[in-house]
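Every protein chain but one is kept in place in this view of the complex.
As written, the chain order gives the labels A and B, with residue 1 at the start of each chain.
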Amino acid sequence: MISSIVLTTGLFLILIGLWGMLTHRNILRIIIGFSLMGTGTHIVIVAIGYVTNGTAPIIDQALSLSEAASRAVDPIPSALAVTAIVIGMAVTAVMLAYAIRLYESSKTLSIDAFTESKW
Amino acid sequence: MIRRLSIIVAIVSFGLALASIVIGYTEQQAPRPLAKSYIRLVPQELGAPNVITGILLTYRAFDTLGEVAVLFMVAVSAGLVLGRERLPRNGPLADRVDEVRPSSEIVQTGTQVLVPLISIFAAYIIMNGHLTAGGGFQGGAVIASGVLLMLLAYPHYQPDPEFLSITESVAGALFILVGLAGLIAAGGFLDNRILPLGQFGAFFSAGAIPVLSALLGIKVGCELSVLLERFRP
Partner (left out) sequence: MTELIGSVLVLLGAIFHFSAGLGMLRMPDVYTRMQAGTKASTLGNTLVLAGLAMHHPGWSLKLLIIVYFVLMTNPVSSHALARAAHRIRIPMAGDTAIDALRDARPEAGSGT
């Protein structure tokens, strides 16, 4: 039940990010839509690994060693989400660098200004 | 008109494809066999209470190494794209770019209070990666946010680029050397049993995982600081 709500929220965020990327003409808003899609995907990844009535896979006084095998949440999607978040931030940094250069070459932030093709 | 229609068609078809994921989804009642074996093996063989950091730094350490390589490529490419002289001396924005003004007193006072706290917090996250949630990447990002605060509040602050790149390269090289030491002295590449496992849950435990966390945190922090430095005008 809980993970269905989280999963639906993540998929909804992906849809909103996709709509934002397709509709807007401003470069910075397209980059925000991209980042929203990334965040939605991370939420979906973590939500899939949920075990009913489970808790975080860290062994301290809340979760002892003997019951960890049956009550812990799946740790692998969480580890993949850590990697994915860092790489998503790095991709956003490269996109912003390109946006700065595009703005300096044509003095406008609208992508309608870049309609000429190279050949 | 055609554009709007095609956008609506694309969103609706995507929405239907994603809705089929939600409809066919049932929660797991018990962890899958691979997850169960990881949850059992990490405290037993590696001596780390945090299963996720144990996976990220020993069992799937190659992915971490690949991610470090991706961060390095991003720092290089941002430096390439933003490297040259970029101030618009003439054009519509020329009157808005004056000489650098100091920031206001509120921001400076806030920075003086916050930067020591951020540094302590980053060190705590990095060093306790094997005990609670945390690790190298998270701590490195917090260090970079402290550097960003300094860059915003004191416009004449220049982190020395040579010091940062030398520190980053040395940390990366030491990471690989610790991995090779694992190849020589214990089970395989980036095995953490080259140092004694210690008592479960103590601060100095889990073999080489705190050392790897610290090196990773330093490398990621320096890399993100260099990346932020490039974005200045």
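Simple rule for what comes next: a contact is a pair of C-beta atoms (placed from the backbone, for glycine too) under 8 Å apart; a residue touches a chain by one contact, two chains touch by 3 or more.
What you see is a predicted model, and the numbers here were worked out from it, not measured in a lab.
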item: Among the chains presented, those that the missing one touches; value: B
item: From B:A17, B:V76 or B:L152, residue that would touch the chain that is not displayed; value: B:L152
item: Among B:G15, B:G79 or B:G110, residue touching the chain not depicted; value: B:G110
item: Footprint left on chain B by the chain that the document does not show; value: 96, 101, 103-104, 106-107, 110, 113-114, 117, 152
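The rule we apply is simple: only the chains that are shown with their structure count from here on.
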item: Partner chain A, residues of chain B touching it in the complex; value: 7, 10-11, 14-15, 18-19, 21-22, 25, 27-32, 34-36, 38-40, 43, 49-52, 55-56, 60, 63-64, 67, 70-71, 74, 77-78, 81-82, 86, 88, 91-92, 131-133, 135, 137-138, 141, 201, 220, 227, 230-231
item: Residues of chain A touching chain B in the complex; value: 1, 3-4, 7-8, 11, 14-15, 18-19, 22-23, 48-52, 54, 56-60, 65, 68-70, 72-76, 78-79, 82-83, 86-87, 89-91, 93-94, 96-98, 100-101, 104, 107
